[in-house]
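What you see is part of a larger complex, with each chain still in position.
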Amino acid sequence: MREVRIERGFTRHAEGSVLVAFGETRVLCTASVENRVPGFLRGKGTGWVTAEYGMLPRATHTRSDREASRGKQGGRTLEIQRLIGRSLRACVDRDALGERTITLDCDVLQADGGTRTAAITGAYVALVDAVRWLQGRGELKRDPIHGAVAAVSAGIHGGLPVLDLDYVEDSGCDTDMNVVMNDGGGFIELQGTAEGHAFRRDELDALLALATKGCGELFAAQQAALAAG
Amino acid sequence: MREVRIERGFTRHAEGSVLVAFGETRVLCTASVENRVPGFLRGKGTGWVTAEYGMLPRATHTRSDREASRGKQGGRTLEIQRLIGRSLRACVDRDALGERTITLDCDVLQADGGTRTAAITGAYVALVDAVRWLQGRGELKRDPIHGAVAAVSAGIHGGLPVLDLDYVEDSGCDTDMNVVMNDGGGFIELQGTAEGHAFRRDELDALLALATKGCGELFAAQQAALAAG
Amino acid sequence: MREVRIERGFTRHAEGSVLVAFGETRVLCTASVENRVPGFLRGKGTGWVTAEYGMLPRATHTRSDREASRGKQGGRTLEIQRLIGRSLRACVDRDALGERTITLDCDVLQADGGTRTAAITGAYVALVDAVRWLQGRGELKRDPIHGAVAAVSAGIHGGLPVLDLDYVEDSGCDTDMNVVMNDGGGFIELQGTAEGHAFRRDELDALLALATKGCGELFAAQQAALAAG
């Protein structure tokens, strides 16, 4: 597993602002609190947690088009931001949050594989900071966060299971799996893809074991970062 | 598992045209052959297989907006069509296909859960028909299809693992998993989601066992349909 | 005139669902009832009837782009759906409908000329079924439908007037006319186009006579289908 760094308070305006690094991958995750909810939740006394994902045009080896300029978000972007939103909602008691929306913006400053897993892991910390900010203002009756959420990738590379793939490993991979877990050992999301070779059940088992171990390290890193403040 | 029906030749213009039903879910899958490839493949002697997915506005219980009229495809649509494309490419030798594109259009006429798994299962049959059409014209030196691809959903509903969820089961589900397999028993895609409750490893094992069994039945249905022609 | 088939109840969720065939042209027409009206009618106690039209990408001889994916509906699509909406409104007493919208979705599964006229003819039957559904629930005080609406094309092909042109005839036509009528013999819409040769008054007369006869057959087919339920 690559070195993980979690830096809280990276920018100053957001209620939570975390720069997370998985090796050379760096993602800025901000949590923004707003006192309104989407239309389908209005008047129901419950909150919402959602995410948006973006990649700076030159976060990658070659420059990619700016989505704002092309006029639409690509399928990959939408897929990832839906994944981040679902993953974080899995640890939030939305009734305890009240009629508020927390938006997690995950913007990749530098990409080297694993941007979605880094984003989920960092967004969790930003989310906790935003909730603490609400608690500090006495706006919540009880803690809406239950447990922690982290994510890591694993893949079969050169016939061997590998944890937390960087860009080079990811490109040469037969199978790529993204695993989102909570700190109770439960699976929140599992996305395995084999564009080249289909993977066997024993390979899947090896990847899940690796990912479980990796998430354990990530929960420790999250806790250490949150304890520091 | 709900009753599966696969009707080939449902429309006449497409090189492959299949109406697939998983219970009350009905998807029209057409395969269109074109003698050109996307820009990134031009001149490389290799082909492409891609998919598009759509839902008729009143395929669902309440009418949903027409994506063409809203001016963009939603995130769910893009996610599903990317999944269908990746899944079908997993059984195609693209060099053997030559510089051709096969586009699989999967349009849901009636939805009752499992539209993406029905689409993949039906699109495979349409793809084979399109390849046979090419073979019938003597345009292929060797068969570009290796093995078969099918997909099924499984979930934990009321504490019990259930195969091939319909809409009611899907809505009340704690965990929803879509599994794409090949007929060699390998996994091509695995997408498990737990927006409510995280799922445990033993639940995952139960779902994978169910899905493996379900895909077995689907491979049989595909073979029966293809033998009929 | 090609063989006309009208199959009611083709899908199960819509309040009216009709598969209409004019020869090899097949259009799925659904009628959806919603208890709201567009902004310009709100609070006026009157209803609305509107239509949307789409063509599956491979309904045609060669695959056409999916409008949802291109991000906009083409001029032809908009023109046709406006025509369908106007035509059906011509037989509806919107005050009797109350503050409800009925949306007629006409999706072409297979195209062989005459998709717009088939769509209007089928949409009328779906509309009647939706009104019957409302009547069955006791929601209407009086019948909002007055008379019937049907449509057919006619053209000058090889110097001779021809009714209900298929794709081959249509492509080779000097003049193409779409005629929408009610069962009282009145004209609702008349759209004649001569991109090649202008048409003379006597040719117009011949086309109108043919179209009147064709619509008579369509009214009979609609009545037979509606009597069957």
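The first chain written gets the first letter, and so on, giving A, B and C; residue counts start at 1 in each chain.
Heads up, the rule we're going with is that contacts are C-beta pairs under 8 Å (C-beta built on N, C-alpha and C of every residue); 3 or more make two chains touch, one makes a residue touch a chain.
Given the structure is predicted, the values throughout are model-derived calculations rather than measurements.
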item	value
Copy number across the full structure, from 3 displayed chains	6
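Keep this in mind: only the chains that are shown with their structure count from here on.
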item	value
Touch-based graph of the chains, sorted into line, ring, star, complete or other	line
Innermost chain, taking as reference the mean of every protein Cα atom displayed	B
Rotation, 0 to 180 degrees and nearest 5, that superposes chain A on copy chain C via CA atoms	120
Whole-Å separation of chain centres (CA-atom averages), chain A against chain B	28
Chain A and chain C: spacing of chain centres that average the CA atoms, whole Å	49
Residues of chain A whose C-beta touches two or more other chains	72
Residues of chain C touching chain B in the complex	11-14, 17, 24, 26, 28, 30, 32, 34, 52, 54, 56-63, 66-69, 71-73, 77, 103, 105, 107, 109-111
Complex contacts: residues of chain A adjacent to chain B	72, 74-76, 78-79, 81-82, 86, 89-90, 177, 181-182, 184-201, 204, 208
